[in-house]
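Below is one structure, written out as structure tokens, with a few remarks after it.
All protein chains of the complex are present and in place, except for one that has been dropped.
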């Protein structure tokens, strides 16, 4: 055994009823290394991390901490050992301030009788400052989901830990925040702190990690130093087969048309965005890029009348739409996939089938307005198959699925209504490479069938790989547009951060 | 003006708990009628809640107005000792009615004689169904006058008619649905049941519904009266009801309070001067009760009585 | 975690009938009630008689209609403390109008309409002003009780003179079965079916489960909550009219404390106070359990001073057993 192994997992198993989430897995973490963990959705990564953090107890197997066998009975015990975990799902107290949330564990262990509010905020500001500019006094409920994710990360940084686990921390972050995070990770590892880093983004793994371990179907497959394996090797180990090109081909030049299927004119909302105009041509996938908080989500939600007091024109197939609330949008064929699947995308306690059909029950009901269970189950089954959903039974609550599989249910829900125009806000958030390319393929198919497809993503490679054209949003306005050769990360970042005057959009409404 | 008469602005307050309860309505009418005869002003006060703390607060607020006297129905006896004594030492005379605070310095207590009611009911039951048989009671534990009506009847039966067997005793707390359920079960368990005694009218309504449904011919007797039980008496579904003489309660209540406030007219043969208590001391006044049967039922419709009268 | 789909789906998957039965959410409650029945039929020869059964059902049938409304409201994420006063108000309004010479059927319609209006009023405060159901319905509970007192001067109304065909609603029978029970069963079956199957009521589940996600599914959640709030009060109105026909009187103090009983029934039956789950069938079983316990204690002539203690203990035990069985079922279903 390597001398410097701080944590060793051997032969750990865990089942949830019939689902065998982990089957005798091994895992080894060295002092000061950044160790990536890769695997398809539902491979058991989060489950293993929850076991290491004492949230779940393994059914069998052994955990060795600095060579000694340990039982980690609770998160408290994990913290005492020096283990910190950033959860895949945000776990913050919505009614409480950012500062208090960050120091919850510290408060818990503190022997002091009184809180020291002043120093709490100061220390919170210091830690937050490394990541972004969030007021430590703000109430978490009021923060957008991406900021909550940052708070969640900052919270783990406050722990004085020897092992830091980051479970898909960058899923909701843009490049800039992600890079800051990587900087912090490298600094920590230089200080001798070990980091387990879970991500579905190969680039991140290969740019920042020392070693990578791969899980498949609850089983441990392999571990290799980054220098000795290629991205396609990792993917191969994950999926058990070769995956061809990551992104589907772009819109073929000969199918390109100037036919505008959807158009937005001078969309304005009181505080969040102003004068937004753009058009969508048949067959293309339109991307929307921007920094965190730039207002991408707000614009799209505004179009669908989900939020805000919006004025401006929205035209579908040249005809103006009279939308008053989101129900009207759905009726007109406009649907929106939320970036916050847990908060407003899914009914976690209800079954997979009921979630999939929720957007428009007419698809699964008789003329008399009665739900036909067979049709509902069938709908979920077919969409589940299409999206490679991993589940026990369709009647299981969505909360029992892994993060990425929950995301697939959310996407399935959008697809269930055969939309005319689909807005996807971070559609592949937390989705594994295989499923991701499957989703991309489906989106491309939809686009070529004439369904309008608009994708918001913080992952620039995804936007560039998938979209035919990308709009860049900055501070609630469209800062510019890139397409073709000009669609590079550099160009997009420049527009997003306002370093360069906006080039004229090629197609102005 | 000569004789007993109120000075202008001289006010008498009647203070109760659960002030929306219809029981108080004729009591207050009696109170007011007596007051009008003496040219006095009256106020109906208290708390709508079944809450001792709130009633004491309202009593203390009455005291702020410095009335000549308060006729109070103390929800509980001991908690009122201190407030009543304070009121008296501040110059407001206090008389209790329908419930007492015997350890306080209140000068009089007017009430129905629950023991007499119970005895009358027992005798009537025996008269109707004979000296041997089964009977049941509904009750309302925690409410002292209802409690007394029931326990006194049971004791009386035990002492005088050992042949009468108590086969059912259920708490219904004035809830007609609960009374329906309890009575239905008692009827089931005791097909030979001869009579049932209910200490108030709310439960009687539910009990009668159960008896009618079971097509049983149990003799029903209850205390107090509501329009619905009145109709049942007329229809023969209820044998009779015993109703405390509420008007007399209020009337005598006022008289006692008024006399206590005007005690200067009275110089009794005792030590009141040296001991300093009010010379008008009446330990107990029985306001009596009426027996309501088919024949006289028409005189007991409160809604008819209240026509053209001001409840406040 | 129960829900209609899971139920039906599970029922379909189950191979043998026993397994099917064990998968249903309500099985625990049914078993507990059955156990009570068996125990009681040994304890008292009168228990298993038709007359006793009828009396026991009659004891909760009308309140059962209110339980239906409350369950739907709970599923949508609301709660209503005013049910007792609103039921009483329906009696009082209809009774007063009748005594003032209005046709009793018309009077009843007006009363039900008034209760529906009260529900809409509460719905308005909840959905438009943004107050919590608890506090709004508490205020309305007080106001409606006050209105009962105001309309009657606090005096019960004797309505013996109601025409027999009107009284038939509350006192009549069709064959051996009281009309009240028939009405109750119809209401229960209709709403149970609709809650399991209709798209409209499915939206109630979505709204209660995650209001934001429901809004993001295009459901007008405020309207759903407004309607469930209104429906609950409307059903209270109907219950009030049936009570009036049954007792031939209108008591301004009727239904004190009814809210806790009704909410307890729904919760025992599996409704979540956080919204999103519950069934009518379960809630009615909950009401039945409470009622059977009370009736049994009366039938056995248990001392008044012991009854509350026994009743509370049985309630706690039953809920614990049910909870345990459901946990086992959930785990077993997955194993």
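So that you can tell them apart, the chains are marked A, B and C in the order they are listed, and the count of residues begins at 1 in each.
One rule holds in what follows: a residue touches a chain if its C-beta (ideal position, glycine included) is under 8 Å from a C-beta of that chain, and two chains touch if they have at least 3 such contacts.
Everything quoted here is computed from the prediction, not taken from an experiment.
In the full assembly, the chain not pictured is in contact with A, B, C, by the touch criterion defined above.
Across C:36, C:227 or C:268, the residue that sits in touch with the chain not pictured is C:268.
Residue-wise, the contact with the chain that is not shown comes from C:154, picked out of C:64, C:104 or C:154. Listed by residue number, the positions of chain B touching the unshown chain are 19-20, 43-54, 56-58, 60-61, 63-65, 76-79, 81-82, 103, 141-144, 147, 311-312.
What chain A contributes to its contact with the hidden chain is residues 53, 55, 74-76, 78-79, 85, 87, 91-97, 99-101, 104-105, 107-110, 112-115, 117, 121, 137, 139, 141-142.
One chain of the complex is left out; on chain C, the residues touching it are 81, 125, 129-132, 134-136, 138-147, 149-150, 153-154, 257, 260, 263-264, 267-268, 273-274, 304-313, 315-316, 319-320, 323-324, 327.
Going forward, only the chains that are shown with their structure count from here on.
Put simply, the chain closest to the centre of the protein, by Cα centroids, is C. Using the average of C-alpha coordinates as each chain's centre, A ends up farthest from chain C.
Taking the mean of the C-alpha atoms as each chain's centre, chain B and chain C sit 35 Å apart. Computed from the mean C-alpha positions, the centre of chain A lies at a distance of 72 Å from the centre of chain B. In whole angstrom, the spacing between the mean C-alpha positions of chain A and chain C is 43.
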